[in-house]
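With one protein chain held back, the other chains of the complex are shown just where they sit.
Right after this comes subunit A.
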Amino acid sequence: SATVAGENGLFSGVQLRHSALERNKRCLLAYLYNRLEQIKKMRWEFGSVLPPEVKFNMCEQEVQWFSKYNKMLANYMRSIGGEGGLDLTQDLKPPKTLYIEVRCLMDHGEFETQDGNILLLKKNSQHFMLRSECEHLIRQGILEHIVH
């Protein structure tokens, strides 16, 4: 045990062991904390549903933490301003243009724009869309922003 009353000679031994334990504790906490930071980054990159490869590498408590973080974030974003809230995971870069040219990387079916036009997102088709509408599709890897 860590405390041996009255045995002066063993004090330094105890102190050494205690420091070692504290260091191990710090290493463990740092490891877990950094994993959580990575998982948090995934929420901002992938959205609220994680790709299965990522989920496979998470332990059950981390999956639970992720869903709690999701809920917290959603509640906060919904409460911004008077009504409706603001989705902070959009508009991650300063807007350069209103419309952008995108190329479809995989079949994604039909997409209805704000104006009511329906676009068929077929693989390798190119479209000229509102940046704010296709940002999330670009992040998911369905569309590719064409830069000239």
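Quick note on the criterion: a residue touches a chain if its C-beta (ideal position, glycine included) is under 8 Å from a C-beta of that chain, and two chains touch if they have at least 3 such contacts; residues count from 1.
We adopt the following convention: contacts and distances are computed from a predicted model.
Going by its UniProt record, the hidden chain of the complex is named "DNA replication complex GINS protein SLD5" among "Iron-sulfur cluster assembly enzyme ISCU", "DNA replication complex GINS protein SLD5", "26S proteasome non-ATPase regulatory subunit 1 homolog" or "2-methoxy-6-polyprenyl-1,4-benzoquinol methylase, mitochondrial".
When the missing chain is restored to the complex, the residue among A:49, A:80, A:106 or A:146 that touches it is A:80.
Those residues of subunit A that touch the chain absent from the view are 2, 21-22, 25, 28-29, 32-33, 36, 40, 59, 61-62, 65, 68-69, 72-73, 75-76, 79-84, 86-88, 90-95, 98, 115, 130-132.
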